[in-house]
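Of the protein chains in this complex, one is absent; all others appear in place.
What follows is chain A.
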């Protein structure tokens, strides 16, 4: 029974012929049978080669179980279609005389599925980005009156370039899809998507809606233009384009025709679909939508279950892919080491994503996108159902929800009169493993997927041969591959082969007998009959008649959803199962480094209440507070890293232009970076996350507290004076970027000054423009600086440029708040003091580039002694874990007192960040950000024993030990599961060593610039 009723080769050929004919056939003359449509003699512009062959394609599917939609099931009902549409459906639907009737007894009919995230019939986007070492490209190279940025492709319409492609349609029909929303998946704005069916017919009839949605992403796709080259740049570009489009619409613009903005505006009425890579990007996209009054439909990345509450808060509808990750090959323990617990847990939990959405009541649909092998779709869907997704919800997510989202539920998504004849005929409930999808009808065209098993011939038959006798023969096994046995004293296995309606049987008559009765015949509607030979080779006639059915063994064992490990917040080996709470704490009997007038207090208690320092003194009553014994230990204010690049997603530099004041680190904070936890173990409680130093005016920075387990928003420090990163010197003038990068202005320190003068001149004039001006995000940020609402921290090295920037600032009447790196600050400390600039510097770095040849480790001490507010910072995820040691170097180099040295990483950075009223010292009323050290905090022998942020114990050595053993246990559990998966024969991926991405100042997304950092 391996052969199909219809030979596949022939099926394909006939389908191709039909397609070829249809393309050149006049449209059918429609009879006015439908009340809803009156068809005139439909003429057509396409000529016919040959004889016209008009058909109405009227079919009736009777006696079926019709699942009209996820809520409505009609038993023993009929579906009638004509000319590609449903004309009647129901138990009492009348069957037109000209209908071809197909008896669907025992069959199920479902609306076929709708996928609203596809690029069917479109070419794959070219790999983007500029070639390695290519010269910069500042503007779009799209030809025509389009916008400035090549990644904004709003003018692209999928319908314009759509071409029917049976090789792509066929696999989608196989898994039950009939309609897809197809989109050129290329660029940040991707233009419009077309709603098309998967019929292999002429495009004119297949396209249902020319423009059914508009698409967006953070990925610039095939654009070869430099901007944007970071996630924060993509976000800024989207925001600015919304503003530009509004401005363009208001007709005040004098830039002339801009087809990109024009299309952008036109596309706004459509449903807006945003593709993201992960949960955090989903939240980022939604935030942009909120700003501009757009509710995106979000195509998810697959790990949203990890933050389902935050995902629910977006109020978006999601499109969920089912490309669950495969197991890694962890057989070799030395390879297993390279698989993180987080990725193993994601492997285990990814199939829970749809169920998590259902449980959280977040509307969603499903897509076959992202699957390497489309065939995997139904298997993965069943897996999702196994992990808790209900079948009804699954059906809704494949029919009504997507159809409704793109305003096409009048056409597809359920089986109702007037809708397209897009439906599936199956052997049973569509998502069950044994169920066969026999046929997928698209616009009234039949696509036969499987014919085996359409007729369930299983049962007990009475076979009579003449001459000969009568035998009871059992046809059993699966419906698609039945087998036979002869019921004598023993049950004797025979042979059965079915080819279309032809059947051959081989019946043994005795146990171990070598000769058999061999019969050949046809499967009739009631009886089987034909001719054959008996065991002696004599000819016989035969008939077989159905006696009774074999009762089906029902699988009563109900399988429960598999249990999976707990979620961690953040989703990392060191994440919490339950977020720690703020609590009242009494640190008892410690040596307290107050950073205040009191200096260092011996045997002192510090009471923390409501996240603040409540009391400092001796023998304080504990009350309800938890007591932490500080005997023999030292308590200091938490370390504040004034210059950090941890916890940032997808690029720390928007390095494509010399001025990128519009980009914001706030948009790309990554609360899952394990370096947050590692730095807590080094006593860090707050980090100033800076844009890199690749351009003169970089992006806006973000101050965070190291609240491990919170979201990006939860990390951000509220009521903080916003800052922005500037940079001077070699990085800005691209000295170390290779020989091709010699065209971006500026290439000299002379040019750097002019960049600033130009930028602030433009900002000053922008400020003076009237209320109808085009809002410019870059100039907004610069204007804030001019108006003392945003403050500068500037990467700087040599004295000339430091001096220059202070002059520029003076001439525009603002102040440079902080010079960071500032390795020649000691040469101009007096001028900095006079200007009011502070300094954040390295303890002892030098010799890594030309402009640090005069860097000295005495720098911090000299500036501090001159009266410049000075901090020591890291710019390095490793060094940040021991900033206390870096501060201690100022005792060695320059002779600062230990108390003063500690201030360089606590109180002084708080001052530089305008946060000293809340952070930086142990003083009643300040935030309870404190560290309990095992030793003098300036000693190399000191470890942070407990790190507290806002009264929450974020790190302590004992819990850390417990986490290590939890990691080991959980890793082992998952490794065993992956091994079992491999043993079952599932494909596994080789584990390779992928180092975590760690950023420094000069790093571009995806790699280090020329191997030089800082």
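The working rule: a contact is a pair of C-beta atoms (placed from the backbone, for glycine too) under 8 Å apart; a residue touches a chain by one contact, two chains touch by 3 or more; residues count from 1.
As a working rule, contacts and distances are computed from a predicted model.
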Q.
There's a gap in the complex where one chain should be. From "AhpC/TSA family protein", "Transglutaminase-like enzyme, putative cysteine protease", "Biotin synthase" or "Amidohydrolase", what does UniProt name that chain?
A. "Amidohydrolase"
Q.
For a quick check of understanding: of A:686, A:938, A:952 or A:978, which residue touches the chain that isn't displayed?
A. A:938
Q. Which residue from A:681, A:741 or A:873 sits in contact with the chain not drawn here?
A. A:681
**Q.** Touch with the omitted chain, as defined above, among A:342, A:473, A:715 or A:839
**A.** A:342
Q. Residues on chain A that touch the omitted chain in the whole complex?
A. 334-335, 337-338, 340-342, 572-574, 674-675, 677-678, 681, 730, 735-736, 826-827, 829-830, 844-850, 852-858, 862, 865-866, 877-879, 882, 885, 888-889, 891-895, 898, 901, 936, 938-943, 960, 964, 967, 971, 990, 992-996, 998, 1010-1012
